[in-house]
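Only one protein chain is missing; all other protein chains are in place.
So, subunit A:
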Amino acid sequence: MAELSFVIPMSVMTLFWGIIGGVVPWFVPKGPNRGVIVTMLVLTAVCCYLFWLIAILAQLNPLFGPTLKNDTIWYMYYHWP
């Protein structure tokens, strides 16, 4: 978990959704729709962050790898880094 390839996305996404869910609601102008907008922002941030987090946690420690066909492997050997 100390790998850079995990820390950078983690911090970027947490910061991004944290700003949307925690900072932006304070700047919503007062009006009849303030309650709805704040609710929407917080819920969006929570739902989207959670969804992304589950996706990355599920792939953090894979128990098995992908099974590929041999022609796919041959192609990827030459064309993928």
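The working rule: a contact is a pair of C-beta atoms (placed from the backbone, for glycine too) under 8 Å apart; a residue touches a chain by one contact, two chains touch by 3 or more; residues count from 1.
In this section, contacts and distances are computed from a predicted model.
Trainee: According to its UniProt entry, is the unseen chain "Retinoic acid receptor responder protein 1", "Ubiquitin-like-conjugating enzyme ATG10", "V-type proton ATPase subunit a" or "Pyridoxal phosphate-dependent transferase"?
Mentor: From the listed options "Retinoic acid receptor responder protein 1", "Ubiquitin-like-conjugating enzyme ATG10", "V-type proton ATPase subunit a" or "Pyridoxal phosphate-dependent transferase", the omitted chain resolves to "V-type proton ATPase subunit a".
Trainee: For review purposes, identify every residue of subunit A that touches the missing chain, sorted by number.
Mentor: 3, 5-6, 8-9, 13, 32-36, 39-40, 43-44, 47-48, 50-52, 54-70, 72-74, 76-77, 80-81
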